[in-house]
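For this depiction, one protein chain was excluded, whereas all remaining protein chains were kept in their positions.
On to chain A.
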Amino acid sequence: MDTYCSQPAGAEAYIEDRKDSILTKGKSKGNISCSSDSLAGAVSQRACVYCGARVVLNPVTDAVHLVHGPIGCAAFTWDIRGSLSSGSEMYRNSFSTDMKERDIIFGGEQKLAACIDEIVAKYAPPAVFVYSTCVVGVIGDDIISVCKEASLRHNIDVIPVESSGFKSGNKIVGYRAAADALLKLITPKDGVHIEPTRKLNFLGEYNLGGEKWVVERYLKEIGIEINVAFTGDSTVAALKQAPGACLNLVQCTGSMHYVAMKLEQTFGTPYMDVNFFGAENTTESLRKIADFYGDEDIKRRTEALIERESSHVRPVIEKYRKKLAGKRAAIYVGGAFKAAAIIRQLKELDVEIVLTGTQTGKKEEYENLSGMLSEGTVIIDDANPAELERFLREKDVDFMAGGVKERFLAYKLGVGFVDHNHDRKDCLAGFEGAVKFAREVHTTACSPVWKHLKNTSVRDVRL
């Protein structure tokens, strides 16, 4: 065992058990190993089931999000998504039952019920989502019955979200818990009839930088209305009208394909995948939607919008493409939907993609990603910092696209960074989003600071 302790392994240090999770396109045989639990001790970038559920449901603006557990779970996810709201700001608060040792020993059900009562008395929210955390699952608090009783007591929706973190390190499991909660919320109660409309639902859109509003504007211009987005800038009342839509768009597939499938089964609403990140994706998505409606007026207006907006975007993209051509990029993000959107946009900018990875990609999603990438590109599932560092170096990357945890790893290596994460403040959707994205890529890939960083030798600062 001394080999563990005394031999410097340097850049060669990697974990044998992880080798099937890393492929090189064109060189590796077989499929990527994915959708499994994270390896113990591998320093995964992943979060937990609770996190998955929370990020999906949190943008429901007027609901109270109550975390049943010790303080950390709530504290770490307070206002974690920068989702924007056109009305209520209730969702930006973080409610916790703040379980203490006593509650762990004697059970936390009474405290949970008391917390719900307090919240309802103080804020009268239309709904309360109650998230279960690790210890709640272990001590066996029956949150389902506590929620049911509270719901009857207060005559509002009190919905349990079964998101005990230990179920998996994979957020997808949490997406499912959130989906079940949403389906519970929108299924009409006995005797309630929801009128069918010509409006559509927009699933997997979280309005982080106002993306929902951009798409809403486009759709309005071509004569289509959004019924409700899941869940960006949504309200409980609007979500309850979801069964009245004639079509469901699915953007973030990881979190919302299941919901779309369920909506089709239950209410017969068809769904289609869309993607409003990048000019090409936006154009295609708008045409698909217009085709679905099959209305000549809608089609004509769609083409007019595309023509007008593309003419604004084209010269900007062209300008940045000249500056960015040949730059090398790495992508490491939460889900495959986001990875695919970024790949396509970077290709429009003539950027070479040398590494792509996700935290939660599925086999078929990786096949799709692989189809978009050129030979020699590294594809990696559930990466850790040691692996990311190795490839950022080996592949001589100019900039990386990812989330907060990857940002400073890139900077430490003198590599640029494009934020595509929960705390970004810029809207990256639609045609204007494509312009912003191109500008951000240029800002970081061509920043003057790298010149100074590259001229600094390691020796200067190795104190």
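The definition used in the following text is that a contact is a pair of C-beta atoms (placed from the backbone, for glycine too) under 8 Å apart; a residue touches a chain by one contact, two chains touch by 3 or more; residues count from 1.
Rule of thumb we're sticking to: contacts and distances are computed from a predicted model.
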{"item": "Hidden chain of the complex, named as in its UniProt record, picked from \"Nitrogenase\", \"Amino acid permease\", \"Acetyl-CoA acetyltransferase\" or \"Methylmalonyl Co-A mutase-associated GTPase MeaB\"", "value": "\"Nitrogenase\""}
{"item": "Residue in contact with the excluded chain [from A:60, A:84 or A:135]", "value": "A:135"}
{"item": "Absent-chain contact - pick from A:43, A:124, A:152 or A:304", "value": "A:43"}
{"item": "Listed residues A:167, A:301 or A:362, member touching the removed chain", "value": "A:167"}
{"item": "Hidden partner chain, residues of chain A it touches", "value": "1-2, 4-9, 13-15, 17, 37-51, 66, 69-78, 93-101, 103-104, 111, 114-115, 118-119, 134-135, 137-139, 165-169, 385-386, 389, 404-405, 407-409, 412-414, 423, 453-454, 456-458, 460-463"}
